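The complex appears here without one of its protein chains, the remainder shown in place.
Up next, chain A:
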Amino acid sequence: MGITRTPTSLTQSSATRGGIGESTLRPDGTLKVTGEFAYSSDLWHEDMLWGYTLRSTVAHAAIVSIDTSEALATSGVYAVLTYDDLPTEVKHYGLEIRDTPVLAHGKVRHHGEPVALVAADHPETARRAAAKIRVEYDALPVITDEASATAPDAVLVHEGRDDHHIGHVPHPNIVHRQPIVRGDADRAAERADVVVSGEYVFGMQDQAFLGPESGLAVPAEDGGVDLYVATQWLHSDLRQIAPVLGLPERKVRMTLSGVGGAFGGREDLSMQIHGCLLALRTGKPVKIVYNRFESFFGHVHRHPARLWYEHGATRNGKLTHVRCRIVLDGGAYASASPAVVGNAASLSIGPYVVEDVDIEALALYTNNPPCGAMRGFGAVQACFAYEAQMDKVAAELGMDPVEFRQVNAMEQGTVMPTGQTVDSPAPVAELLRRVKSRPLPPERQWETTEGADVRALPGGLSNTTHGEGVVRGVGYAVGIKNVGFSEGFDDYSTARVRMQVINGEPVATVHTAMAEVGQGGVTVHAQIARSELGVTQVTIQPADTQVGSAGSTSASRQTYMTGGAVKNTCEAVREKVLDLGRRRFGSYHPAWATAELLLEGGKVVTDGGEALADIADVLEDDVVDLELEFRHRPTQAFDLRTGQGNGHVQYSFAAHRAVVEVDTELGLVKVVELACAQDVGKALNPLSVVGQIQGGTTQGLGVAVMEEIVVDPKTALVRNPSFTDYLIPTILDTPTIPVDVLELADEHAPYGLRGIGEAPTLSSTPAVLAAIRQATGLELNRTPVRPEHLTGS
């Protein structure tokens, strides 16, 4: 077909058993570290065109006119498309609410919104032609915060809303609002000996994945299109793409290409529809790759938030009540905002027992950049605020902050503010105990016999201090995150597993649509197949839409869900293999009929360990091939007035202790150690578990001390769309991260496992903030902390 650098199967043998619980290596690991791995930006087709997206230079404006004639006349240009060229009546897409125009229609609602598309024979030609498109804008007032969004005369970001939230929101510039009321906070407040309140601000974080948005759309002979793309959920993309193209879903064949990180930022569409439109229009393959600058506009970010909290407690340290209000800025389009609101509300008080609560969370429509899914999904912002509050209350009571948390810590059996009973282990107090009992890094750890090691000091190699002004602080935090899709969503994963004999050896092939975004799904799928089917060699097929949906690689759900689906299908395949065995060999040994049989080490064995037959002999030329769906237990929607409902599948907990050195004169911070303890239920791959925890911890550190997309409050323009000024931690900013893994099984989950990817991102940020507060004595109600916040200048 002339396409190169498309995904291929990953086949991995294992010298050891290579099953679950072992730290087997990633099948794609060597390719990635040697630079051989094909990312979606490496895709190539011999006669392909390059697509380019013209984006708005203003945040809110009516489009008076678009003149594409000069661009179209440029030599090398094959197509220029605007809203008027969209082929069907479906011109919008969206994860839950279809409010996002494929190309701007009539107005633009945020900086960087796609307005027109160009396809040309060279990326530079496409870019230059796009620069010749003349768009005339007529500025509209810019909505940037709650006050401007909900003012009585506020311009509506979306007129004529007809989505299913419009009926219950207090203003059309509010996407969704979720109150949770339980007990009687007013009466409980009367019992409080101390009441502490605070207002908190959480900045806009970017996923900052390293592989920019990219993909290749190839028109097919049947009038359909083959799309190779880096995404998080193939089938969700498909559902949104096909109607815009006017094609049945079976004619849009999607294949996952190499994904360079996601963190939620690929849950929404980027170039998918655009690439397909250009390919179908020109009849040629079209590749689109964003550069870093464009990537900052090409995906949604983490919701910035304003949070108000009031906590009450009795003198002996028992929380009486919590009141809170969480306002998330969803930006111009809904994206995942409704679900983020549900999470923020239901997890807003943290992993504590509080019977009387009054909670409200909402997301705004504004002209700021659209915000949606990012690791931690609404729970991150809340954790930052409630953990700051917990420290404040402890200080007010004169109690140790860890002890205060432990006194109020939830456990198995605790009832959430939503009325849901936590029915699996919730070792919150124990996680805190573990991080607290670790020895602290030595005082003045930067001192060496040759003087100060600046790398261990705030400022690092920038050589700003040799110890002057440096004060240590230690802080703690713990968080609670849900696992899987909540609020009644029909969340399922599909796995197809084939077993056959190749060259005399039984081999398993696993085919799912799971997006491997770096989390290690391909590693655990192979491990699960080995454990369940007793093989050593497993082939993981590329993820595509030829197999049923695997759901999203998000919500900490993939090992639970698609891992669970692989397990589930493997068990069914095993039964078929055993049936074959019973038919072929049943008469030779009574155990075939009476014993519990397993597949292990290439053989059928009894639970007593006796080998009955080689799997290869059982299978002979037969191929066992099954595709099955797997669901977690159903959840319920939250009541729109009271927030009551069994909304979540599973909860996940992590605690951190941060040790920081702060240069109090310059306001620079060095995080020295960020210890984590997390319950993972069962570590399917202990090495990957530690990797996830360290990665999540570091992402949390980033938004504590540096990561923020700065949006001009007057113009809603993004001021730092580059890695020069959007800073993410380097290795010199990343502390040692000792990890303590607990494995308390959740009996409802496959292997007892607990989704782990997000919880460490929650508590890391407030732990660092708490440590900086301890070092400086400052209140610090905003994250990220900038030097000027610490120096008062």
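As a convention for this text, contacts are C-beta pairs under 8 Å (C-beta built on N, C-alpha and C of every residue); 3 or more make two chains touch, one makes a residue touch a chain; residues count from 1.
Everything below uses one rule, namely that contacts and distances are computed from a predicted model.
K.L.:
From the list "Electron transfer flavoprotein subunit beta", "Cell division protein FtsX", "Glycolate oxidase subunit GlcE" or "Xanthine dehydrogenase, FAD binding subunit", give the UniProt name belonging to the chain omitted from this structure.
P.N.:
"Xanthine dehydrogenase, FAD binding subunit"
K.L.:
Would you mind spotting which of A:Asp85, A:Glu571 or A:Glu665 touches the chain that isn't drawn?
P.N.:
With A:Asp85, A:Glu571 or A:Glu665 as choices, the missing chain is touched by A:Glu665.
K.L.:
Based on the whole complex, identify which of A:Arg127, A:His748 or A:Arg782 touches the chain you can't see.
P.N.:
Of the listed residues, the one touching the omitted chain is A:Arg127.
K.L.:
Going by the contact rule already stated, which one of A:Thr16, A:Thr34, A:Ser65 or A:Ser793 would touch the omitted chain in the full complex?
P.N.:
Touches the omitted chain: A:Ser793.
K.L.:
Quick one: which of A:Thr16, A:Ser65 or A:Thr724 touches the chain that's been left out?
P.N.:
Residue touching the absent chain, from the options given: A:Thr724.
K.L.:
Considering the whole complex, not just the chains shown, which residues of chain A touch the missing one?
P.N.:
Considering the whole complex, chain A reaches the absent chain at 127, 291, 293, 455, 458-466, 468-469, 665-668, 670, 705-706, 710, 719-720, 724-725, 727, 729-733, 786-788, 791, 793.
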